[in-house]
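Note that this complex is displayed minus one protein chain, with the remaining chains in position.
Right after this comes chain A.
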Amino acid sequence: MSVEQAVIGAPEEDGAKTTPRHVSRSVTLTIGCVLVGVIVLVAVVSLFWVPFAPEDTSGRRLMPPGLPHLLGTDKLGRDLLTQLMIGARIALAAGAGSVLLGGVIGIAAGLAAGFATRWLDDVVSALLDILIAFPTLLLAMLVAATQAASLTSAIVAIGLAMSAIVARLTRVLVKRVLAQDFITASRTSGTSWPRVVIEHVLPNIWPTLSVNLALQFGLAVLAEASLSYLGLGAPPPNASWGRMLQEAQASVFIAPVGVIAPGVLIVVLVIGVNLIADGFRDVADPTRRRRR
């Protein structure tokens, strides 16, 4: 088991133990949901109302928190709270978009690879290994470089890189399920392969897969922030937290809120998602519950 985990490359595989035993699972899940819920709420509100228009540069530059700019302004005089609220939207879009793209491609490819045998299996798994060796961030930079940098290019790049990881995990999980006796039994009783996949394979791999996708969501948020920090993410006036950090870096003493707030929000969102993944793992996976 442990060797296989290493191959999958997910310590979280065994994450029943990643939180202290006396912290109950439901508490982890609750905290995670609250943290993510706050960010989602902010993002939803930002669709209907923000304190100032995002391009409004009428405020004085680098104002400290107060009225009317609750959290102050950035170096162009834009309202910081407004930027942060829009940033929530972008972070969630980056996470959700990448996971959707990476998940759909990855699961489809992984299912196909799971059914491959002998040399075809070797070829497919070698290909996946190579794609994984191709670093996410560099791939994203490549995509962002050849076209104009945008949120879409960042999502496509992160999603594509993620799909290789998802595909490899799916392949291992599918192989494990296909080796089970109930698959043979189901086949012998005349079930077609597509039905076997829908009725037996997918439900069996989904718990592990969904937890991994949740963790990938967090990684995608971090990757988007890094890209934006390097200037390869969503261009202005879209306020990505990563770009906000880059812009605020020079004025950390005059306006510390600009350096602290976006970073804290990134951490809140990623921790929240990770906690949900941790908590969900046991709820969703009955075998793990039994073992404990």
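Miscellaneous remarks
Note that contacts are C-beta pairs under 8 Å (C-beta built on N, C-alpha and C of every residue); 3 or more make two chains touch, one makes a residue touch a chain; residues count from 1.
Everything below uses one rule, namely that contacts and distances are computed from a predicted model.
Per its UniProt record, the hidden chain corresponds to "Peptide ABC transporter" from the list "Quinol oxidase subunit 3", "Protein-export membrane protein SecF", "Peptide ABC transporter" or "PepSY domain-containing protein".
If you put the hidden chain back, the residue from A:Val38, A:Ala108 or A:Leu137 that touches it is A:Leu137. When the missing chain is restored to the complex, the residue among A:Ala126, A:Ala185 or A:Ile198 that touches it is A:Ala126.
Residue in contact with the omitted chain (choice from A:Gly59, A:Gly114 or A:Gly218): A:Gly218.
In the full complex, the hidden chain is touched by chain A at residues 2-7, 9, 11-12, 14-15, 17-23, 125-127, 129-131, 133-135, 137-139, 141-147, 218, 222, 225-226, 229-232, 242, 245, 249, 252-253, 259, 263, 266-267, 270-271, 274-275.
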